[in-house]
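A single structure is presented below for examination.
Of the protein chains in this complex, one is absent; all others appear in place.
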Amino acid sequence: MKIVAGCDVGSLTSKAVIMRDGKIIGASIIRSKPRPKDSADAALESALKDAGISKDDIGYIIGTGYGRDKIGFVDEVVSEITCHGKGARWLLPSVETVIDIGGQDCKTVKIDADGQVVKFTANDKCASGTGRFLEVMAKVLGISVDDLGKLSLKAKSPITLASTCTVWAQADVIKYINSGVSIEDIGAGINTAMAARVAILVNSLKPKGDILMTGGVAKNVGVVSTLEKLLGVKIKKARKADPQIAGAIGAALLSLEKVNGKKS
Amino acid sequence: MIVAGCDIGSLTAKAVIMENSKILSSSVIRAQTKPSDSANQVMAKALKNAGLAMKDIGYVVGTGYGRELIPFVKSVESEISCHAKGAWHIMPSARMVIDIGGQDAKATRMNANGAVARYIYNDKCASGTGRFLEVMAEALEVPLEEMGAMGAKSKEKLSISNQCVIFAETEVVSLVNEGKESADIINALHHSLAKRVAALARSIDVEQDVVMTGGVAKNSGVFNALSEALNIKMKSLDGVDPQIIGALGAALYAQEKAARQ
Amino acid sequence: MRPEMREYNYDWMMGSLLNVAAKVPHGTPKETELTYRYIPYFKSGLSALINVGPPGIQFLSLVAKYYENILTAREQGKKIAATTFCNTPAILYAMDIVPATFEILTAIGCLVWKRGMFDYMDYCCEVGMPETSCSSQRGALGAALAELSEKIDFVICDTPGVCDTNANAFAFASVYMDKPFYQLNYPSTIGDGRSQKYHIDDYKEMIRFIEEHSGKKLDYDRLKEVLREIDKQDAMIADMEDMLMLRPTPIPPIFNVMLYAARFCFSGHPEYTKLLEVMVDTARKRAAAGIPGLSAGKEKLRAFMCYIDHYTVDMNFYNFFEERGIAHTGSILTRNFRDNNKYVETLPGNTYGVDTSSPDAMLDSIAQMNARLPMVRSIRGPYDRNGMWLEESLACAKLYQADCVIYNGTPGCRNTWGMVKPFARDMEKQGFPTHIMYDDAFDDRVEAWDATRERLDEFFHVRGLL
Partner (left out) sequence: MNIFYDAATKVQSQSIIDWKAAGKPVVGYTCSYTPAEIFYAADILPVRLRGIETEGMEVGDTYFGPFICSFPKCILQLAGKGKFDFLDGAIITPGCDGMRRLDECWRKAGEDFQGIVPGYFYYFDVPHKAENHGMAWYIDEIRLLIKSIEDHFKVNVTDKKLTAAIKEFNKGRRLLKELEDLRSGDDVVVSGTEAFAATVAGTVMPRDEYTAELKKWISSLKKKKKSLSEDKKRLMVVGSVSDEIDLFQLIENTGKAIVVAENLCFGIRYEGNEVKEDGDPVEALAQHYLGSSVCPRMYGKYKERVNTLKERIDYSKVDGVVMQNIRFCDLHGAENALFARDLDKIGIPSLRVEREYGPHIDAGRMKLRINAFLEQISGKQQMKKTAERKAAVSA
């Protein structure tokens, strides 16, 4: 029996995926704890419970994500860029370009038919193109990140955020709240600002083929739909699983390849 | 005539009530979401402290980033002018004030009459402001008020290098993960902030005496680190809460304007 | 870049817009109303131009003409050279080449479109240029890289030694579009024999380059005509400069941008002469009648822009000056450094003259003139050296009796941001309250105009100027 797992310890959330014969039998997403090791343990435990198996049943585990070097139980670590590529391919076999926006940064990855990374770019200049930006803004608006995305759908005239610095943008948002602008218009403005920054990064990679978004921000419909507008293409939806766990899926798939001895 | 100054900042709201250049009472509260609420509440508190009612106040000047939204003011003044005026009133030997609030950091130079000679704001980044400390305090789960004292216990020298507040927060989190002591991290944060602000002050020429105002002045760690970075002894506004200096300056403006009326 | 942006030919769109704008003042009120409805983001800018009377109207047609030249260059069998505002187009006119000056094209786009030139600026980043490079080229350059503007034939860059980010943008363009490239390079000194000689050698080399890539020989008779035109133009510019000294000055703030923008477009060309004639005429009449340049009527303050102006959104910046009663006493772009000008009296060795007596004299004249265009003249060397930025700014601020000095540029400007803090400190020591603006002259997204205005107001207020 080939049971494998992948564990993705991100800055905001930690994810674990357990697979048997290439099918997900258990998955989890938890809020990251201060210590990456604890996050990994908790995520794996929760996924094991979901799958109803014990840790000893797992043949191979690959760790990924920003805290990957601190996970206690993994056999190997692989970068999240590679894992998201793999995971995305599994979620949607036709995908050629992956946009992964997590809490810490934003990456665009071009992959081949194997899910192998051909090229990638990553933003690291400023927090404003990352999920963290949305978190900070959601907090100011007093809503959850889950709801932030939906605000765009109801907006009438979205605000324009002038500042790219997350902390300043926060101040701008407070100003708008105080001057009575509707929360929908503010939310939409936030999502648009985010999408605009991401679009430049994506375009710099000259995306082609089907595009899939992974990472937590893929669940923000406001960002996704604005990004579609800016890129002029439809972004495909992942139906097989939550796009936020794409990295963990990729790690599990790489584990599977490992136990199958496909790669050195 | 009794006058007042009201300073609505991003984190706190401050009010000072004054008669014949004497402070009758003052108050500091956490800012509410709506600046007008902050203003009403902070004013009510100050009035209560002084045993006065709003009708007793002849003139109110507003300042701070929410100044345009204060319902009861007669006129407004910029924070630059107010902090300079307030600081100079307390300490006429002051030639420079360094005000670090929640939103920005400013250095202002004054001439012998207390008039503003030059001023400068922090660059286009929040890393030199009080907000920086707020975010870090939250990440470290330490109350803002205790940061100064905690930082003083530092033994190991660390450094925080990231410019972006959000990324610096991650840097702090990794230091925690590496098992570094909070005291050491806090001390590093104070120095990092102080160095940024020192560059600001220096670029318009530092002239003694230098005083510090704004909420961050209450943080002894930043105060000392800034003195060190500037290589001078900054003066403390003994006895007066540095956080109310903006409101005090506004009250002084109110006095002047009322006299001119 | 958003896909729909790719469907419009940027040049053509801009050309049509400007063409319409140029016709507005000649239409009936009803036609005017109708046109305004179609250009909502250029409405107040356009009316501001129209309101200054014949000079504004002439200026509109000049800009339209400039665009038309680019759009019709191919039909007329002319080559297009991509170049910078630091390079005089006069030589190109003398050689029958059409200039496409990136900074001018960017500025115009910024002034007339809702989204300014943002999409094009971002496109440069999409193809790999750093987002920290200067926005003044990135606008028009983006359109060129995306192949949305008329194809250029070669690149003449005029800023190596003066501004990296500018030079770099042109070098990038030439590689990316695979077009021949020439760089005019500047030493860090001016006025000494060595650098004078260097300028002329470099300039001759450039002419050889243009000849090679355009297949046209420089015709000295035409050059003579162009220089004579410049002579006329310089005299009129000097007249305007003199009137700027009057208190109150009869020169409206907007005249400043017209003066230099038109010079960058049409130096040595009769188009510019025509405009200057109208400008001088209007200014003289105003001066004679004692009408101040500011529509507010009263001149409350005189500000000197030590660097460039602010070009985003509907000429807000100039309107702001008008509303506050602030006279604009020029910027680094305004001055031309022709010998005998007033402000050069304290800056010997920094000027050029026009001598048409021989081919060599002509070449030397135009080369030395080019070496004294804005930026390449005074920010080539350390700012506190002889004749450089500090001296120039002080000379101008004093001569035009400025009450304060304002720096405005772009975050891309390594060159000035490298030392503007010490510069401002020195200006202050000389008694000029100096304000550093932290916005981007071409990109509103860096700092919204509202915030910029607030900081300006604060400066005027806190420093007791207004």
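In this document, chain identifiers A, B and C correspond to the written order of the chains, with residue numbering beginning at 1 in each.
Everything below uses one rule, namely that a residue touches a chain if its C-beta (ideal position, glycine included) is under 8 Å from a C-beta of that chain, and two chains touch if they have at least 3 such contacts.
What you see is a predicted model, and the numbers here were worked out from it, not measured in a lab.
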| item | value |
| --- | --- |
| Where the missing chain makes contact, among the chains that are shown | A, B, C |
| Residue of C:58, C:136, C:174 or C:351 in touch with the missing chain, whole complex considered | C:174 |
| Residue touching the undisplayed chain, where the options are B:34, B:74 or B:202 | B:202 |
| Sole residue of C:69, C:87, C:106 or C:133 that reaches the chain not shown, by the stated touch rule | C:133 |
| Of C:58, C:101, C:415 or C:452, the residue in touch with the unshown chain | C:415 |
| Touch with the omitted chain, as defined above, among C:58, C:84, C:189 or C:434 | C:189 |
| Touching residues (missing chain, whole complex) on chain A | 66, 78-82, 105, 112, 114, 116-122, 124-125, 263-264 |
| Chain not shown, touching residues in chain B | 123-125, 159, 161-163, 167, 174, 191-192, 195-196, 198-200, 202-203, 229 |
| Contact set of chain C toward the excluded chain (per top definition) | 127-130, 132-133, 157, 160-161, 163-165, 167-172, 174-176, 181-183, 185, 187-189, 194, 198, 201-202, 205, 382-384, 411-422, 425 |
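Going forward, only the chains that are shown with their structure count from here on.
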| item | value |
| --- | --- |
| A-B or B-C, whichever has more C-beta pairs in contact | A-B |
| Chain with minimal offset from the mean of all protein Cα atoms | C |
| Two or more partner chains touched - positions in chain B | 124 |
| Sequence positions of chain C contacting 2 or more other chains | 446-447 |
| Residues of chain A touching chain B in the complex | 11, 34-36, 70, 104, 126-127, 130, 132-133, 136, 163, 165-168, 171, 174, 177-178 |
| Chain B - residues contacting chain C, complex | 78, 80-81, 115-121, 123-124, 203-205 |
| Touching residues on chain C, where the partner in the complex is chain B | 411, 421-422, 425, 428, 433, 436, 438, 446-447, 455, 458, 461-464 |
